[in-house]
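Here is the structure we will look at.
Yeah, one chain of the complex is gone here, protein chain that is, but the others are all in their spots.
Moving on to chain A:
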Amino acid sequence: MVSASGTSFLKGMLLGSISWVLITMFGQIHIRHRGQTQDHEHHHLRPPNRNNILNTSKVILMELSKSIRVFCIIFGESEDKSYWAVLKETWTKHCDKAELYNTKNDNLFNIESNDRWAQMRTTYKYVFEKYGDNYNWFFLALPTTFAVIENLKYLLFTRDASQPFYLGHTVISGDLEYVTVEGGIVLSRESMKRLNRLLNNSETCADQSVIWKLSEDKQLAICLKYAGVHAENAEDYEGRDVFNTKPIAQLIEEALSNNPQQVVEGCCSDLAVTFNGLTPQKMEVMMYGLYRLRAFGHYFNDTLVFLPPVGSEND
């Protein structure tokens, strides 16, 4: 009797291990296959065509740079108040307005403190109702993300915010292309409008999870799709991602370990918008490295002008 149950236990273990291996293998193949079929549905968004800008008058360009108003949403988790102190003193000073939303925030997240999608819906609804009229671009980032708002504005400045834009660092999962929250999510006012219409009027954007929970960035993409808003991957002129989900050091190390015997080209775009995975100390270092440290004698003929924020020391 014992030996019979013993062997069936062992058989069970064997079956369990084999099924795990099979599932992981098939999962990888599935993802790789999707990646290879560079289908027409993968959308890209690049900075404006330089030639078109040069012909526009200076006055119009100045007005244009002031007209791009970016609202920054820091999408926190419950313990992230310490990050906010640093974020307030670093890159978020360059947003037209920035606010932190986390579980300690009065009333916003009182439901389901672990349901990130519910938190995200509440946040987007709140922001649109309160600020939808005064800002035309809404940028959501995690507290560990560093963003270069000037480069974001350069990317956006010829786009019409009354069109449905939804951009960042995209990933394709099955037939869904979505913007990853780690890289930062940019929505135009029109996208916010459509999103809010759906959130207020229907259950369409309720939790879409079936077996295991879908991440909030995927849920957002599914929801936006119903409103006819599709994700676009933001890139520079060479087709390099400008929204990064990792810190610079990691991008460098990965690029070098992939080609140990060769000389690879630079890891990251000159006009990068985001890096993720930064500690508060690294944020301070980025402020210096980005807004102050530079090489004397190198000048750029930029078409937009952004002034440094008032009363600031580290930029």
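As a convention for this text, contacts are C-beta pairs under 8 Å (C-beta built on N, C-alpha and C of every residue); 3 or more make two chains touch, one makes a residue touch a chain; residues count from 1.
Throughout what follows, contacts and distances are computed from a predicted model.
*Asks:* Which of the following is the UniProt-recorded protein name of the chain this complex doesn't show: "Myotubularin related protein 8", "Glycoprotein-N-acetylgalactosamine 3-beta-galactosyltransferase 1", "60S ribosomal export protein NMD3" or "Very-long-chain (3R)-3-hydroxyacyl-CoA dehydratase"?
*Replies:* "Glycoprotein-N-acetylgalactosamine 3-beta-galactosyltransferase 1"
*Asks:* List every residue of chain A that touches the chain not included in the displayed model.
*Replies:* 1, 4-6, 8-17, 19-21, 24, 50, 65, 148, 150-151, 153-154, 236-238, 248-249, 252-253, 255-257, 259-272, 281-282, 284-285, 287-308, 313-315
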